[in-house]
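What you see is the complex with one protein chain gone and the rest in place.
All chains are identified by letter, namely A, B and C, in their written order; residue positions are counted from 1 within each chain.
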Amino acid sequence: MTKSLFDRGKIDIAWCPGCGNYAILEAVKSVLADLAIPQKHIVFVSGIGQAAKLPQYLKVHYFNGLHGRALPPATGIKSVNPKLTVIAESGDGDMYGEGGNHFIHCIRRNPDITNIVHNNMVYGLTKGQASPTSSLGFHTPIQVNGVILEPFNPLAIAVALDASFVARTFTGDPTHMQKILKLAIQHKGYALVDILQPCVSFNKINTLHWFKEHTYYVDSSYNPRNRSSAFSKALEMDHFPLGVIFQNNRPTFEEQLLVYKKNKNSLITRQHDIKKLQELLLEN
Amino acid sequence: MTKSLFDRGKIDIAWCPGCGNYAILEAVKSVLADLAIPQKHIVFVSGIGQAAKLPQYLKVHYFNGLHGRALPPATGIKSVNPKLTVIAESGDGDMYGEGGNHFIHCIRRNPDITNIVHNNMVYGLTKGQASPTSSLGFHTPIQVNGVILEPFNPLAIAVALDASFVARTFTGDPTHMQKILKLAIQHKGYALVDILQPCVSFNKINTLHWFKEHTYYVDSSYNPRNRSSAFSKALEMDHFPLGVIFQNNRPTFEEQLLVYKKNKNSLITRQHDIKKLQELLLEN
Amino acid sequence: MTKKGGCDPKGVSIVLCGAAGQGIQTVESLLALLAYHTGFFVFSTKEYMSRVRGGVNSTEIRIASSPVKAYIDRIDILVALSPESILHTYHRVSKNTMILADTEAIGKIKDDSIVDIPLQKVAKTVGSPVVANTVAVGILSAMLKIPLDTVLSFVHSFFSKKKQTVVDLNISAVTKGYTIGKKLSLPPNIIEKLSSIGNQKKLMLLNGTRAISIGALTGGCSFISSYPMSPSTGVLTTLSQLSHRFDIITEQAEDEIAAINMALGASYAGARSMVTTSGGGFALMIEGVSLAGMLEQPVVIHVAQRPGPATGLPTRTEQADLELVLYAGHGEFPRVIYTPGTVLEGIQLTHKAFNMADAYQIPVFVLTDQYFVDSYYSSEPVDITTLSNEYYVETTTKRYNRYALNKSGISPRGIPGQGTGLVAVDSDEHDETGRITEDVHMRSQMVEKRLKKLKEIKKEAVPPTFIGKKNCSTLVICWGSTIHIVNEAVECLDDDTVGILHCSQVYPLHPDVKKYLSKISLGICVENNATGQFQRLLFRETGIMVEHKILQYNGLPFSVETIYSQLHQLLRGG
Partner (left out) sequence: MTKKGGCDPKGVSIVLCGAAGQGIQTVESLLALLAYHTGFFVFSTKEYMSRVRGGVNSTEIRIASSPVKAYIDRIDILVALSPESILHTYHRVSKNTMILADTEAIGKIKDDSIVDIPLQKVAKTVGSPVVANTVAVGILSAMLKIPLDTVLSFVHSFFSKKKQTVVDLNISAVTKGYTIGKKLSLPPNIIEKLSSIGNQKKLMLLNGTRAISIGALTGGCSFISSYPMSPSTGVLTTLSQLSHRFDIITEQAEDEIAAINMALGASYAGARSMVTTSGGGFALMIEGVSLAGMLEQPVVIHVAQRPGPATGLPTRTEQADLELVLYAGHGEFPRVIYTPGTVLEGIQLTHKAFNMADAYQIPVFVLTDQYFVDSYYSSEPVDITTLSNEYYVETTTKRYNRYALNKSGISPRGIPGQGTGLVAVDSDEHDETGRITEDVHMRSQMVEKRLKKLKEIKKEAVPPTFIGKKNCSTLVICWGSTIHIVNEAVECLDDDTVGILHCSQVYPLHPDVKKYLSKISLGICVENNATGQFQRLLFRETGIMVEHKILQYNGLPFSVETIYSQLHQLLRGG
């Protein structure tokens, strides 16, 4: 399959020139093409924010929902039609801030979806307020004295929640990004991909250069199957490790649902038997 | 100070006979008396549920708010009047389910409050549905095929969030409960106390006996200052460790607020200077 | 207390009163089912506190030989199980009430009229204190003159899934109770009432919760995600129980926000989906309601009202969320609100809700309340096999546009994976393809597209139910759960000039509503709230201000007698 299949041609893209989002868009296209998933089986679900505009620039199905609420519809979609490849993506503010409760409980639920978070450590669309991942001391028009909330560490929390796949990558390395995205989509179960992404307009601290200086690749000897060591790895924030941090093989949400125990077909092809309902009515 | 100071006398208590909540109520009274905090400086904040009724049975100030929303008002109260001892308490469903997002972000914010969670691994007040901490396979009227969501591990998540104080205790051991509650209230910063509490009406699995069999005390050599080892400790779920699991000394939310940088008095004693406002109006 | 003279509702009313955890519910189901299986018409409703043990709750069971479907104040037989029971029911007890009490349990009471029934003692002699309730059932069935055979065979089948020892225990308990009951001398008024009760053919026994749940399945519902909240949880529970037998996903979400957003995702993927909630939970869904409006994503929202504001009275009843539901969601988009009054409407309108949601791609509400969902009654069985579904999902083609503009405002709806087209739905204002746009003309067109659906929706409005003589001059107007109560009260009035208008669809209103209102000289709105929300809605929609309201907002349902006496006072000055 070719990447161009997902191209929407000459369209106006609402991102700033130089924004890391472009690299994510390209990586996503490449990976979808590589994986050769039929277009009609790919659904993107996003929230609201700059990151959340990504599906608008792809030839795929999408559900562009509310700020912070990408994961619940993604879970709904996947459970109704498990044949679909469902990718929930949004920004750090959306997923970890407004959507924090869904982030937690979706990981517990473990639907077979991919969760891409464009982590630019700032609120882009609303023009530069702190996000949950903003560094301590980060100055913004609201945080006039600098951020005083401990930065949210999505990887550590995902490991604490026993997420079935936890990874980090970085827009500065498209190859790595593709590799990780591919593994995440192929992984059976919930897969978090936190992507460090520079926001050239509002984050003058965590720039492309800064990220290059403050990241490193986990080496090939690293074993992502151990939860405690994954946690220690995830805690590293002076230099962010890039790669698959944690992985396990928990059963997925859908496969444990009663409706799929006997019948693997999508739920939407079935109808209730009205005669059985009539009987139910008189049952007591 | 005597415990009876907090007694409300002969009142009707809405808990079931044999419920673990009674022990928590008694422990709370003892600790408040021991700490000799003037009654007029103690504010309880609760959500909704059986656990959340606790303040009704105490002679203290209280703000009995919405289901899942105890932590935000507690933060509001503490920041407006740091002299108050603020205790936010509720059930596991309330704090970790509906209130999950506040749980996360309150830990990041780190106000100097105590967060008591009555963890009975079930929704009591609404009659027996699964809570985030219910065990896998737990059967309920809704989870007819047993719980399939990975149990929420509050301690591990709190450690992942770098909470400033994380502890677990158990209604079966009042002395331990008092010890831990005391440390938590005395701790400067956000302090989580997860209390394992049997629900005799709806949780026939995690009974008093079961908890006795499935808990142990962390020993005196355990060092709660190491985040990685605290995480490993928190992950133990075959036998739940009891004690202070993690502790650090992050600065509190209030003490970092601009309003208290120069002036330590409660905010409510101050008024804006109308002349300065008049000047502001003409400033451009 | 309001005056109740003149209204003496039919049948026998048995009230069981005791603490939570004392097993009143077991007596309720045993006795109601037994009466139902015997062929009596039966009604039962409960009022209970927001706690698991203790306090004081009561259940009313009415039994009659013709349909009974409403709550009455009068108590013919009171079974008092706890000390507080007497005080709790004091204002409903008259000299004609026969009071049975286990004096061992409730303590000595200086009242000779109280008949002691030694439930605990008998239970203990039988073998276990747990079967005290079954003893009570035995006593009451003897009093109701249900043949012992019938009682025994019913108790047998009721416990059939339990161990043999349990069955045996209950059989001896009920038998012992029966013997006691037979010996009780009933006061003449009760004997008279009982004598008129005859056997009926096979009936249907349902409460509101079950009606909504069956209606949902009939409407093709295959997905429900919700968060527990009294009194709405029953629908989630019922559907979960039924998920062994019907293909439906029932998911307890982490919060109400997740619930509605999951349901919208499920709907997008092609399922017929719903949520069930109550006031405070619904408040959290309001952004999601607005999303449904914008995405044009079908979804059914069951809101079971309870008294607010905030947590209010979690287990009690009220009708004070009508306006919240009517105006929920920022921005402007169409919706439909059904307010079933009968269990049959509960089935039919929930079924219709799914079809309307799908046909018009809108959120549809089923608005009930605690009294409705928790009240059971028996009625003539209905044939629901005629309730068919229309499916509107189309197979997409390459050029598919989710929001194609056309005359009706209803764009063909595709779902992902079915067809070659791409299905893009968008929370931002969008163009026909579903892509974000800020074009001012497209914006206006999309607003108009969404709103013009209302025109067709209005044509499908359910007409109000009119009961009475064609030329009646007074109309008692009600909506939702109060219909049976109002009906019985008006029957009591026995006045040809008084009719009833019940709306089971409150928005948009059927044009007949206005017609009825214009013909009368006096209108009276009956509402379980403090401000008359439906009166305001009627005014908004018809321009007619109904003069009078009968309101109640103490957390309890109206009783037949209250409505009767208030109507009486209004119409006849006392």
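The rule is simple: a contact is a pair of C-beta atoms (placed from the backbone, for glycine too) under 8 Å apart; a residue touches a chain by one contact, two chains touch by 3 or more.
Computed from a predicted model, the values in this text were never measured in an experiment.
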Displayed partners of the chain not shown (whole complex): A, B, C
Given A:G20, A:P55 or A:G100, the one touching the chain that is not displayed: A:G100
Sole residue of B:Q50, B:N64 or B:Q178 that reaches the chain not shown, by the stated touch rule: B:N64
Touching the absent chain when the full complex is considered, from C:L31, C:M262, C:L291 or C:V506: C:L291
On chain C, residues whose C-beta touches the chain left out of the figure: 49-50, 55, 257, 279-280, 282-284, 286-287, 289-291, 293-295, 307-314, 316, 318, 320-321, 323-324, 326-333, 427-429, 438, 440-441, 443-444, 447-448, 450-451, 529-531, 536, 539-540, 543, 545, 553-556
Sites on chain B contacted by the missing partner chain, in the whole complex: 14, 39-41, 43, 45, 48, 53, 55-56, 59-66, 69, 71-77, 79-81, 83-84, 101-102, 104-105, 257-259, 263, 266-268, 270-272, 274-278, 280-282, 284
Chain A residues touching the omitted chain (full complex): 12-17, 48, 50, 66-68, 97-98, 100, 123-127, 129-130, 132, 141-144, 201-202
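Please note the rule applied: only the chains that are shown with their structure count from here on.
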Computed distance of Cα centres, chain C from chain B, in Å: 37
Chain centre separation (chain A, chain C; CA means) in Å: 41
Of all residues in chain A, the ones touching two or more other chains: 101, 104-105, 258
Sites on chain C at which at least two other chains make contact: 243-244, 254-255
